[in-house]
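Of the protein chains in this complex, all but one are displayed in their positions.
Chain naming follows the written order as A and B, and within any one chain the residues start at number 1.
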Amino acid sequence: MSERSLQGENLHLWRGDRHVLRGVQLSLAGGECLQVTGPNGTGKTSLLRTLCGLMYPEEGRVLWAGQDVRSDLPGFHADLAYIGHEPPLKVDLTPRENLYYWIGVRRRISRPELDDALERVGAEQWRDRPVRTLSAGQKRRVALAGLALMAVPLWLLDEPTTNLDAEGQRLVGKLIEEQLLRGGLVVAAIHHELPVPGATLRRLELAHE
Amino acid sequence: MAWTWFHRLGSPPYIYALAGRLTPWFAWPAGALIVGGLYGGLVLAPPDWQQGDGFRIIYVHAPSAWMSLMVYTTMAVAAGTGLIWRMKVAHAVAASCAPIGASFTFAALVTGALWGQPMWGTYWEWDPRLTSELILLFLYLGYMGLRSAIEDVQRADRMSAVLAVVGVVNVPIIHYSVTWWNSLHQAPSVMKLAKPTMPPSMLIPLLMMLLGFTLFFFAVLLVRLRAEVLSRERSATWIREAVSP
Partner (left out) sequence: MSEYPGDTEGATAALVSAVSTSSASPLDAARLALSRDLRLAFRKRGQLVQPLVFFAIVTTLFPLAITPELSRLRDVAPGVLWVAALLSSLLALEFLFRDDAYDGTLEQYALSGQSLTWLLFAKTAAHWLLTGLPLALMAPLAGMSLGVPAAAVPGIVASVAVGSVALSLIGAVGAALTLGIKRSGALLSLLTLPLAMPVLIFGARATELAIKGGGYAAPLQLLGALAVLGVTLAPLAAAAAVRINLE
């Protein structure tokens, strides 16, 4: 049984004068997926970034495996993958090179591992072209390959299916399902339904003030 | 016990009220000391044996220069406090300090130039202390420029706090390097008075002016701080009660 658990306790966050997060509570255990929904501007991205430790809540705290993440932020970061709205890729490098540097800074990675992951997302044909020549959907796929390669228990995803076709969306679902089966945790801000079994899916709806 | 005091200082309504109560305690003594110091320095003190009456500008120049440094240090300490302990009030203090410090620096430069003119025939001479003051002015302007360039108040606070801390570490380095540079070229300095020690009749007004300027700074700081707190907290509920009579 996984000891991995993510908790958000009474999270309050202000952006300027706006009270964006108003006492958000969440609890997630290994093998569970949290779907964060809500209209634009209700703080989905802010919540994800607060859970990452990038944003600092004025009140409340985030707990990973029972410990306040602030007590060991680098250790927490080594356990998580965060993918924001835009895939974090350098446009002048190829997908292969991007993944080599992006993942390599975190963990030792071998060329076969990289190529396997790229093949998994359907990128063998264009893995050596500069990212600036790729479509938005292709860039998103490279980001998904990176996500899989990171090999971390916690995934924080902001609109992971943006720009993906139906097949791409199925791929996202498959990746999340595998992550959950491994005992990992997924928090995803997503507009539509996540294709994961109902038992493992929790929901959090954010609303305007 | 001390910790609760520290945390209370972080509360905007408390600071607003406290600043209002304290201001007269600084303002009145400041006024008295400055008036007394000016009288002592401009009227009572004897003329310098070498510079005649021209040296009297030291009674404004020296306190201004001293304050320009003191305010920068205060600003950096407040900014650093705000950065480490995430206190909004500390950032408000730092923001309030900056224009005051820049004004003192400007005053030091102007009085320094006015001092130089009758003595050496030129307003500006790359004297090491004046040059350091000029660079300090640039540091203040950079700080204020950075603040105004960032729209989000919280981010402006924290970014400029990093700058202030970096700046305060650099101030001694800059001062040392400018002094070193100046000594290479043996440029004469107008700022030193001929006598190695000052008689009490000269020293006491100077100390009065120094203390007066310091108290004046705190008084102005408290007033600015109240305005700064009001502006930052304008959407909070405690404002209505605090402001209406």
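Some points to look at:
The rule we apply is simple: a residue touches a chain if its C-beta (ideal position, glycine included) is under 8 Å from a C-beta of that chain, and two chains touch if they have at least 3 such contacts.
Quick caveat, the model's predicted, so the values are computed rather than measured.
Only one of the listed residues, A:G8, A:G43 or A:P87, touches the absent chain: A:P87. Seen across the whole complex, the unshown chain contacts subunit B at 83, 135, 138-139, 141-142, 145-146, 149-150, 154-155, 158-159, 162-163, 165-167, 169-170, 173-174, 176-178, 180-181, 184.
Annotation for subunit A: contacts to the undisplayed chain at residues 2, 4, 30, 52, 54-56, 74-75, 77-80, 82, 84, 86-93, 97, 100-102, 104-109, 113, 116-117, 119-120, 130, 148-149, 151-153, 181-184.
Here is the rule we go by: only the chains that are shown with their structure count from here on.
If you average the Cα atoms of subunit A and of subunit B, the two centres end up 48 Å apart.
Residues of subunit A that touch subunit B in their complex: 15-17, 56.
Remark: subunit B residues 86, 152-154, 235 touch subunit A in the complex.
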